[in-house]
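A single protein chain has been omitted from the complex, and every remaining protein chain is retained in its original position.
== chain A ==
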Amino acid sequence: MKKWMGWMMAAGLMLGGALAKTTLTVGLDSDPPNLDPLLSSALVDRQVQNQIFDKLVDLDENLKPVPMLATGWSVEENATVYVFKLRPGVKFQDGTEFNAAAVKFNLDRYRTAQGSRRAGELAPVKEVQVVDNLTVRVVLKEPFAPLLAILSDRSGMMVSPTAVQKLGADFGNSPVGTGPFKFVERRRQDRITLAKNENYWMKGFPKVDELIYRPFPDDDVRTANLLSGAVNVITPVAPKDLEAIRKNPNLSANVFAGIGYQGMFLNVNKGPLANKALRQAFAATIDRDTVDKVVFLGTAEPANGPFPPSSFAYDKSIPVPKPDLELAKRKLAEGGKPQGFSFTLTIAPGPVLAQLAQVYQAMAAQAGIQVKIEQVEFGTLLDRGTKGDFEAMAVGWSGRPDPDGNIYDFARCKGPQNYSGYCNPKVDALLNRARSVRLLDARRDLYTQALKILLDDLPYVYVYHPQTTIGLSKKVSGIPAIPDGILRFRAAGLGE
């Protein structure tokens, strides 16, 4: 009897071991607001969306577009037509077929559906045509080089047309795609649970059975959860916590280049900074290396403009501006304020942002420029930005893989995020040309010309490129370091 029970228990244990579900838990810095790519406007949404939805193209470690749901593409008719060949045999998680009609449905929905947040970036698309079941033609109004990069983000995410038709406005609460993980459940501010897509087109993937996302807005709480083992991966990691994670024998920290930038908008239409010489004086006080060392403990990349070193548009012949007090004083005199002046820098709440503002304040003070720091909640900050109701404002950008996405809406006349109110037809002409040319070297050259004007006019002071920071258990493997900062869990494994 005893022996028999022993055998049963052993068998049970073996069976349990074989069936044990592997669950990977990821800690994010906020609860993703909306999982429908059509309506999504927050960076954090993309962390989850990228597991549920495949895109037409993906990005590799060098930000180069690579095949995903499109196996290949050709560019025709003076770069005004893109023809995509689609991957055969792919099914949505609801069992329906992925094909050319589904691609047309998706792109048309992003372009025209009510309230679409994608309409802007897809505006250059004139028409989407189904050629055959696995071929799609995207016809453009004019040549538009950023298209592939845009299709590697939310505009290229393919959602199930059947599910959209069934769920309507509630699609974001039960999303269906073709990705490696399917949506199971979400509890607001608590967790989003995804499960392995058993019929994923890439055989043998994904490797873990369950993927859970949990939001921890507080840096300390997020780190505490990683240290205690309650979550396996966190992103981002506060710079101050990297040391503690690296010291822990079970954990490691990854830091790699990002695609965004941070800095300050300077209002060119009102207040003391409307004076160009005074903008130049203030900008000359900023020591980007010190910012990197003091505030970010070496996890930020000093910036020479909006394009990070990973971008093809990055021009290394443009130096990262060095602090120059002599220049600052000359410019103060030129601007008619040899004794210095004062202005208000408006920032969003947060310990790091406050520290950063104080560092700027101390640097400016050396030239006799007084910076008053005003902290307002983020919604208020955006509101005042759109109204041009500020003197200087610290707001950055999460970045887009194509350089166009880092400059076009910010520097052109009346661009939607041109909070400075800057307008220069010469810059506009260069930026428009850079969108329509496909040759990378030619594009870089145009961006460099535009950037040189911007660095002189200074509607924005580019200070640094934030890096992607990840803290993870040493048992976790297979997460590629893609500069867009999104963790792809398709190949992720959880070892013993």
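Keep this in mind: contacts are C-beta pairs under 8 Å (C-beta built on N, C-alpha and C of every residue); 3 or more make two chains touch, one makes a residue touch a chain; residues count from 1.
Keep this in mind: contacts and distances are computed from a predicted model.
Chosen from "Imelysin", "Glutathione transport system permease protein GsiC", "Amino acid/amide ABC transporter membrane protein 1 (HAAT family)" or "ATP synthase gamma chain", the protein name that UniProt gives for the omitted chain reads "Glutathione transport system permease protein GsiC".
Touching the chain that is not shown, out of A:Thr112, A:Asn199, A:Asn269 or A:Thr380: A:Thr380 (per the contact rule at the top).
Checked against the full complex, the candidates A:Gly72, A:Pro351, A:Pro416 or A:Gly495 give a single residue touching the omitted chain, namely A:Pro416.
The missing chain, though absent from the display, is touched by one residue of A:Ser74, A:Ser228 or A:Ser317; that residue is A:Ser228. For chain A, the residues touching the absent chain in the complete assembly are 31, 33-34, 39, 41-43, 114-115, 117-120, 169-170, 172-173, 187-191, 214-218, 220-221, 224-225, 227-228, 230, 376-380, 382-384, 386, 397-398, 416-417.
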